[in-house]
Structure formats: C-alpha cells, structure tokens
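Here's a structure for you.
All protein chains but one are shown at their positions in the complex.
Coming up: subunit A.
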Amino acid sequence: MVFTSLVNFARSKGPDEFWRKRKIFKLAAHFVGRKRNCYSIAIRYVHRALVYATTGRKLKKQDMAQLWETRLAAACEEHGFTSPLMKESLSRNNILLNRKSLVELAIWEPRTYQGLTSIAWQKAIEDNIEGIKDLQPPPESLTKK
C-alpha cells in the first residue's frame, strides 16, 4: 500500500526555509523547551527578546545614571555637603569630573574625594553659590589646606 495523499500535507515554504529558520533558532539557543526547538513558538520569543534588548540599551544608561547620582549624594552627605553644590563648585574650579568618576574616587580613593569636597566647599563659600548658606559650617578636616 502506497499512501500518496500524505505528501500533500507537507508544507514547505521554499528551498531557503532551513536557513531562514536557522537564523531564528541560533538566537533562541539558550531558551527552554519548545521555545528553543519549534519555529512558530520560537519566533515569538525571539522577537520579544530583540525588543527587550533594544529598550534595555536605554534603560541601562538610565539605571547607571540613577545609581551614580544616588552614590554621589551619599558620598557628599557623609562630609555634610550636597551633590548639586559639589557639581557646580567643581565645574567653577574647572575640575570637569563626571558623576561616574567622582563616585569611583569616592569608593576607591576616599581621601582624594575628601580633598575634592574641600575644594568645592571653599569655592562655594567664595562665590556664595545658591544653597551654601543652608549648610552647617565645614568641619575642620575639610578646611585644612
């Protein structure tokens, strides 16, 4: 018995179907279960993964900026200073360090950071930058030259 009608049920989209689907399967290699092996399921999750990757690029930058801002504020508060004053005073002193560098110094070189805070404080007092009057007077360790 030869079943000739079974051949009609095979749906082949063309000669490049294997390679077209391979592109998707390669991106889904680390998925779990049928998402990794079945094309029509994998394609949905691969598209979703690509969308997450695209939005994630922007979110990563936002997250890092938020983290640096939090850490800078914490580092300034330890010395009794504020982060907007710190940024303003340092830029007026032509010390053009971004939040990332300031935070790295605060973590790995805390004494250097203390020195930067003292420079910023003196400049803020000299120039009478907005916000300096709300602070307590600088501690002795920061006023030594």
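The rule we apply is simple: contacts are C-beta pairs under 8 Å (C-beta built on N, C-alpha and C of every residue); 3 or more make two chains touch, one makes a residue touch a chain; residues count from 1.
Here is the rule we go by: contacts and distances are computed from a predicted model.
Missing from the rendering is one chain, named in UniProt as "Large ribosomal subunit protein mL43" (options: "Putative lipoate-protein ligase A", "catechol O-methyltransferase", "4-hydroxy-3-methoxy-5-polyprenylbenzoate decarboxylase" or "Large ribosomal subunit protein mL43").
Mapped onto subunit A, contacts with the missing chain fall at residues 26-30, 49-50, 53, 78-79, 106-112, 114.
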